[in-house]
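The complex is shown incomplete by one protein chain, all other protein chains being positioned as in the whole.
Order as written gives the chain letters A, B and C; numbering starts at 1 within each chain.
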Amino acid sequence: MRDTLQALSSTATFNRWAGFEVVRAEAGEAELQMDWRAEDMGQYAGFLHAGLIGALLDTACGFAAATVAGQVTASHFSVNCIAPGVGRRFVVRARVVKAGRRQVFTTAELFGQGEDGELRLVATGNTILVPLEAPAR
Amino acid sequence: MRDTLQALSSTATFNRWAGFEVVRAEAGEAELQMDWRAEDMGQYAGFLHAGLIGALLDTACGFAAATVAGQVTASHFSVNCIAPGVGRRFVVRARVVKAGRRQVFTTAELFGQGEDGELRLVATGNTILVPLEAPAR
Amino acid sequence: MRDTLQALSSTATFNRWAGFEVVRAEAGEAELQMDWRAEDMGQYAGFLHAGLIGALLDTACGFAAATVAGQVTASHFSVNCIAPGVGRRFVVRARVVKAGRRQVFTTAELFGQGEDGELRLVATGNTILVPLEAPAR
Partner (left out) sequence: MRDTLQALSSTATFNRWAGFEVVRAEAGEAELQMDWRAEDMGQYAGFLHAGLIGALLDTACGFAAATVAGQVTASHFSVNCIAPGVGRRFVVRARVVKAGRRQVFTTAELFGQGEDGELRLVATGNTILVPLEAPAR
């Protein structure tokens, strides 16, 4: 499962640019990580850009959904910016809340990992995905 | 105003990487554009990545808020993915819905611009921002 | 159309209790109003309760969607609380942003109407609805 998702991730040019790595995947869950690069990932104050916060949350949610619903496409995502995005690396953990036939609801947490290895909550997110082969009612 | 925001944008390494260009800014409104690059902006199907959709919406909302509220930081954003992100260029228009003392509510629309120059709606978004010098009640 | 939606509204016991009145409905748009009752609609400070703010926004969005997509069910809604819910009457205007085969995206604004008849923005909302007879891909 992890390898399948990593291969899927590699087909996305943005994911390759950002260096998303799938570190865990099982039924209804996925975990990604990404190394911080100051030279092209920062917002104006030097923290992780909200676009990358959203990208990590949305991608992990999509992968968690894919473990149970096959190919999906995101229709909605929301992000709560809890704390500045600081870390040497960022870790995001997503899980499926409910996999319906027409929509998959997922939730995720994004952490910054400092030099001490400790994870600190940076943002939370929720995503709604639509299975590409959703059946008619 | 446009130049001030473009200068602010240039301090963000992600904005420089993505090539965000401020094309318009006035009281409570901002418009950005970004040229499409297939080699590092795509999701797995080759459309604009959700992370960049979120980045464009969130950044335009932040700039619209900055025109009336000074320095702000995003606390929440949500994105509706209306249609696949296809275009040679992407254009995002944001406006302030309400600028309160403690929170600024903004909304934005993201369009893909094709070879014919026509704009097609790709996504909508809403952002809540907190003024950095918010007064106590 | 207005009469059809008013009849639909009357089948919902909560809508009858709240006194929702459909004042306008056309392709992709709907407008509802509700008279304020201090004795059972207030939150702790005496303003319109967030539950009723959400109910008005969500119901108007559902009705706007129904004008173009037939029977729908809400899967997600979000509410921005812009100003205290004050008024003798509340008016909500919703419109469809995009009616897809699988999901309908809508947006709405809720106003409080004072003694002077003027409308003041209280809240905005976004709703995603799923058509009950959504086709398979």
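Basically, contacts are C-beta pairs under 8 Å (C-beta built on N, C-alpha and C of every residue); 3 or more make two chains touch, one makes a residue touch a chain.
Everything quoted here is computed from the prediction, not taken from an experiment.
Trainee: Please identify which residue in C:33, C:59 or C:107 touches the non-displayed chain.
Mentor: Considering all chains, including the one not shown, the answer is C:59.
Trainee: In the whole complex, not just what's shown, which of C:79, C:94, C:108 or C:122 touches the removed chain?
Mentor: Reading the full complex, the residue touching the unseen chain is C:79.
Trainee: Pick out the residues on chain C that sit against the missing chain.
Mentor: Interface residues of chain C facing the absent chain: 8-9, 11-18, 38-44, 49-52, 54-56, 58-59, 73-81.
Trainee: Contact with the hidden chain only, please: which chain A residues?
Mentor: Residues 78, 80, 82-83, 97-98, 100, 105, 107, 121, 124, 126, 128 of chain A touch the chain absent from view.
Trainee: Which residues does chain B use to touch the chain missing from this display?
Mentor: Per the touch rule, chain B residues meeting the hidden chain are 75-76, 78, 102-103, 128, 130, 132-137.
One rule holds for everything that comes next: only the chains that are shown with their structure count from here on.
Trainee: Working from the CA atoms, figure out how many degrees chain A turns to land on chain C, in steps of 5.
Mentor: The C-alpha superposition of chain A onto chain C needs 180 degrees.
Trainee: Chain with the smallest distance from its CA centroid to the overall CA centroid?
Mentor: It is chain B that sits nearest the middle.
Trainee: Between chain A and chain B, what distance separates the C-alpha centroids? Give it in angstrom.
Mentor: Once rounded, the distance between the two centres reads 20 Å.
Trainee: Cα centroid separation between chain A and chain C, in whole Å?
Mentor: That pair's centroid distance is 32 Å.
Trainee: On a C-alpha centroid basis, what's the spacing between chain B and chain C, in Å?
Mentor: Here chain B and chain C have centroids separated by 28 Å.
Trainee: Residue numbers in chain C touching 2 or more other chains?
Mentor: Expected reply: 78, 128.
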